[in-house]
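All protein chains but one are shown in place.
We call the chains A and B, going by the order they appear; numbering starts again at 1 in every chain.
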Amino acid sequence: MRKSLKEIAEIIDGELIGDSGIVITGVSGIKEAREGDITFIANPKYKNLIDSTQASAIIISAEEQIKADIPLIQTENPSLAFVKVLEIFSREKVNRVAIGIHASAVIGKNVQLSKDLTIQAYAVIEDNVRMGDRVVIYPGVYIGKGVQIGNDTVIYPQVSIRQEVIIGNRVIIHNGTVIGSDGFGYETLNGIHHKIPQLGTVVIEDDVEIGASVTIDRARFDKTLIGRGAKIDNLVQIAHNVVIGPNSIIIAQTGISGSVTVGKNVILAGQVGVAGHISIGDNTIAAAQSGISKDLPPDSRVMGSPARPFGLTKRIQAVIKRLPELFKKILDLDKKIENLEKKIGKTKDYR
Amino acid sequence: MRKSLKEIAEIIDGELIGDSGIVITGVSGIKEAREGDITFIANPKYKNLIDSTQASAIIISAEEQIKADIPLIQTENPSLAFVKVLEIFSREKVNRVAIGIHASAVIGKNVQLSKDLTIQAYAVIEDNVRMGDRVVIYPGVYIGKGVQIGNDTVIYPQVSIRQEVIIGNRVIIHNGTVIGSDGFGYETLNGIHHKIPQLGTVVIEDDVEIGASVTIDRARFDKTLIGRGAKIDNLVQIAHNVVIGPNSIIIAQTGISGSVTVGKNVILAGQVGVAGHISIGDNTIAAAQSGISKDLPPDSRVMGSPARPFGLTKRIQAVIKRLPELFKKILDLDKKIENLEKKIGKTKDYR
Partner (left out) sequence: MRKSLKEIAEIIDGELIGDSGIVITGVSGIKEAREGDITFIANPKYKNLIDSTQASAIIISAEEQIKADIPLIQTENPSLAFVKVLEIFSREKVNRVAIGIHASAVIGKNVQLSKDLTIQAYAVIEDNVRMGDRVVIYPGVYIGKGVQIGNDTVIYPQVSIRQEVIIGNRVIIHNGTVIGSDGFGYETLNGIHHKIPQLGTVVIEDDVEIGASVTIDRARFDKTLIGRGAKIDNLVQIAHNVVIGPNSIIIAQTGISGSVTVGKNVILAGQVGVAGHISIGDNTIAAAQSGISKDLPPDSRVMGSPARPFGLTKRIQAVIKRLPELFKKILDLDKKIENLEKKIGKTKDYR
């Protein structure tokens, strides 16, 4: 892929300062950039890297007053502009998948195959599946009975989607992820665990991205729901009947127990655990390895296990670090008091 | 699926109070139920939901004296009765898999294929595998050489079972799970890690259910053992030579290190970690995110990392929450003592 700086400036609606004929062949961070790459500066503190970068052009804020030997494109929002450029240069890679249905794909009865569909080798599509336009199904994917998939959704190799799951538009699901496995529910009688059939499903709304080897269980009844625009990292566990609100971010190896409701714009950092049947308010941020076992109001900031507010946890940790020393201090105080008591006892004698 | 209330009352051996001709088309929790659903009340505290439920019938204890506008089936054990009803209504879904061997399944030499077997598309069954009756193998499953599978076992898509693993009757294994990968063992000499071949296997006993994307390593020698009736949730790691006792429950993302012995009826909640070569006694419960590094006697109740008894941990956490305040208190006491010492010193002068 090759684009002239002039073309790029037009795409991102920016003002080009420098040679418009320069050809850009890649995109990169300012430190890693090589000749032919375009890069960007969103944060003024990186301006000092302008002179040393090997990039062939830089996207930078229109507010910056800069003289540089290197061509610049000035634009209102360099981050957003850079995302656009990245998408153009990466589109080529995604588009290299050939449209069409591989001869080896097994397609069940009554499957709705829309236009410009890609189904690759050894994919298995069960009966009554409905596929949107331009869906890409990579090799070895399993799509269970009655699954619905929206437009422009990409499903990478070896993903398993069980029966009746509903997936929206522009969803991306990475390799090895399992959606719609049975929720973990038993009725225990006399020590024997009787399986409670999990009769609900999973709904994945538009613009969700799900990482590799994620597991999302179907609901006991009704549905497990991943809200619009939510992003889920690798190896996350989402149990039955969980609701993840729109645009929330669930980072790797987090586990969310059954019937939890996560609000919108929430961030759960890596390896967080959430106990069952609780509610996490909108815009909450939980630090990595938090253990959340109680409802959290909106805008909470928690860390630690058990999870407590950021500030409190930091103050607690500052004391914990000094506990061995405090312990000695307490023993010391104890001794001093004992001595004082002895003395006071003596003074008492004088009375 | 449609069943009259009369039919259901007979199946669960209950006494029907109300219109026996009502047709039930589904099952549901009392809150989620809709018209046509049957539901249940096992715990008297939910009796107040009877008037508001949308269900068409309720299974309830024979001991309850209740007048309701809605038909009731009274039975000795409503939970067990409900499990039976759930199983009837879910059986239809499971049974929709067509019996037979798909033309694309690769079947090795000397494979024992029993009756009413289902092997779906692109499954690979290596040489010398023995399959029980009514086994269901979903698409893309890999079954290694010499594996034995009991009757009525269901293996969901993309499960990998390595050579010589033994699986019992009525076992359920969810998508993407790996059984029999090599244990993680090296002999380190001069900084280089030499792989220790893992020559043992894995044995899964009857009535075990294993979630999605679980990993169970084969033993170095001998076997890794999952005892009868144990239930394992998604993304659990079970290392080489682990023994899980009968009817134990291992919740999502728990990791059990090599050569650990877990007793029977143990519950390890989510994200628990267990260090190598230790023993966890029968009926132990470990709360989520516990870190267990020492043997636990039977009936232990532990939480925290490092894991400590429930009561102690709760008392500790109550103090930890107040540590910043206690820290100030200690400084304050220190100052007071200093002042007292000064004063006592002065009184000393008077002597």
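By our rule, a contact is a pair of C-beta atoms (placed from the backbone, for glycine too) under 8 Å apart; a residue touches a chain by one contact, two chains touch by 3 or more.
What you see is a predicted model; the values in this text were computed from it and never measured.
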From B:118, B:158 or B:224, residue that would touch the chain that is not displayed: B:158
Candidate in contact with the missing chain, chosen from B:22, B:149, B:235 or B:266: B:235
Residues in subunit B touching the chain absent from view: 104, 106, 122, 124, 140, 142, 145, 158, 160, 162-163, 176, 178, 181-182, 184, 186-187, 189, 191-197, 199, 213, 215, 217, 220-222, 235, 237, 239, 253, 255, 257, 271, 273, 275, 291, 293, 305-306, 308, 312, 315-316, 318-320, 322, 326, 329-330, 333, 336-337, 340, 343-344, 347, 350
Residue ranges of subunit A at the interface with the undisplayed chain: 26-29, 32, 77, 79-80, 82-83, 86-87, 89-90, 93, 96, 102, 104, 120-122, 138-140, 156-158, 172, 174-176, 209, 211-213, 229, 231, 233-235, 247, 249, 251-253, 265, 270-271, 288-289, 304-305, 317, 320-321, 323-324, 326-327, 330, 333-334, 337, 340-341, 344, 347-348, 351
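One rule holds in what follows: only the chains that are shown with their structure count from here on.
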Intercentroid distance (Cα basis), subunit B paired with subunit A, Å: 26
